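Provided herewith is a single structure, encoded as structure tokens, for subsequent inquiry.
Each chain you see keeps its place in the complex, though not every chain is here.
The letters A and B name the chains in turn, as written, and every chain counts its residues from 1.
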Amino acid sequence: MTSYEEEIQEHRLETFQTRRPTVFELEEILFEIIPVLDHGFIRLIDYMGNDSAIVQAARVSYGRGTKKVSEDRGLINYLIRHRHSTPFEMCEIKFHVKMPIFIARHWLRHRTASVNEYSARYSILDREFYIPDPLQLASQSLQNKQGREDVLEGEEAARVLQILKEDSARCYDHYEEMLNERDDGTPLDPNRHGLSRELARMNLPVNCYTQFYWKIDLHNFMHFLSLRGDQHAQYEIRVYAQKMIEILKRWVPFTFDAFMKYRLEGVPLSRDALKVLKKILKGEKITQETSGLSKGEWRELESMMEVTLERES
Amino acid sequence: MTSYEEEIQEHRLETFQTRRPTVFELEEILFEIIPVLDHGFIRLIDYMGNDSAIVQAARVSYGRGTKKVSEDRGLINYLIRHRHSTPFEMCEIKFHVKMPIFIARHWLRHRTASVNEYSARYSILDREFYIPDPLQLASQSLQNKQGREDVLEGEEAARVLQILKEDSARCYDHYEEMLNERDDGTPLDPNRHGLSRELARMNLPVNCYTQFYWKIDLHNFMHFLSLRGDQHAQYEIRVYAQKMIEILKRWVPFTFDAFMKYRLEGVPLSRDALKVLKKILKGEKITQETSGLSKGEWRELESMMEVTLERES
């Protein structure tokens, strides 16, 4: 265990007095390692604010309110429904995350978070690689170019796992050979110089694990979770997002409920889809051809509503 | 006192147990009103992180370190000197601020903070206006179009104060008359409708006070303070920035020291100014004409170095 990890573990034992908004359910899991995938984790490092802090900030804008808990919940529902995002920016959360590089590349495409990532220019990466669980070895979807389909089986699955394991191991062996340096800083061969770290790292595949500190405000956190916790997100990123959704629930339970109701499990309705529903509710005749929707949109609306839309008057 | 202010005051009495990084010197002043100008204030509402949190985030990037306090200070100096900004983004601070509208307009031009401002579309503004202290009634600088010069005196000063007070009072009287509404919601004249709040407010001058919640990360906070705490900033904004610089010192003392040394009290040297200094240190002959600096830059460098630069070989 490295020294800064020990330092964090020490924090787990210390407690302080504070007058800041404090969330008992988060304190319980602070600094705890929550495993994700084969070598990854998320670990809550710090947070600022709670449901009441959102309400308090909103009241500065929208005027003087009362302070019954039931009204707090109602105000948070109102803020989420009407896209008032600034009160949610008043809360922050900070994680320590470890994930494969190819997943981190998606994750860090979100520019609204603050990040400190482990630098392989400076330090040597650990010998840790993501090897999928055989149940996750999905074949390419033919419908959806970004999608997965049936799980590979038998020999084909075995061959994939063999490739991933052997290539990872060989690349890492060669990384060490080029560096000419062991984990403890001693050279493999005292008669060689060793390639600089910033160059040697280029031989590592993107299933190699990286780690970073990641801090984001609650508004942008929810936006991130609505994209990465969605069923269309790649499995390997979704499992991280799902663990974070559980933490969201502990942190700000009223906001979590509104987020689920109006965002993650809500749906957008286009102008033309709205027209179709209005007609049906009025008992009018409608077919795809007369609906103003394309065939794809018609199918999507049927699937959203779980019924056949075509109606005879 | 409005109900949400009472709520905040109640927080002052409550304390909680936390395992988060906690700064005793900030806890002491949490929720306290710190007066600025005649009716304004700043009030610390929340914070996240401390000097150690910066070091911890930096160590994730730059590798495994030790944890002696002396090394924390050195690492923070290094980060500030070499413009490594991301570890400072890992800390956040949140204020409740009250200031005149014309100052708030400058303040809110900084886009890196989160803001919830009192809405005069929704609520009625208080009868509070900034009237400068007579010592601040400076005349227009003739050199610097953005600057002040000598303080106005006698009749001229008295006339300015009279104008500001009378116009503020009259505009507010008319605001109430147009609203046709008292502070408690009852109408002045039950036979009139009253103009909507979002329109009536347009009669108020920009020395009227507004208030807002303001949250920013430590990196952007220091950038803000280096601009608004500078001697070229308008007096009325600088007094707010200076109170916040005192809070910075309580919050992150190592970072504060580095900030003062390398940023607020440091200076940038242009390529050509650097060349001039090198020549002088080598004992070479130099004049403004041969220096590569314009007359203005030459004067600025002399004023920075507090000497005459011209040298005979």
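Basically, a contact is a pair of C-beta atoms (placed from the backbone, for glycine too) under 8 Å apart; a residue touches a chain by one contact, two chains touch by 3 or more.
What you are looking at is a predicted structure, and each value in this text was computed from that prediction instead of being measured.
Could you tell me how many identical protein chains the full complex contains, when just 2 are shown?
So the full homo-oligomer, as given in this file, consists of 4 copies.
What we mean here is this: only the chains that are shown with their structure count from here on.
As a multiple of 5 degrees, what angle does the CA superposition of chain A onto its copy chain B give?
An angle of 180 degrees brings one copy onto the other.
Compute the distance, rounded to whole Å, between the mean C-alpha positions of chain A and chain B.
35
Show me the residue ranges of chain B that touch chain A in the complex, using the header's touch definition.
Per the stated touch rule, the residues are 2-4, 7-8, 11-12, 14-22, 27, 30-31, 46-49, 53, 56-67, 86-87, 89-90, 92, 94, 96, 114-119, 122-123, 211-213, 215, 217.
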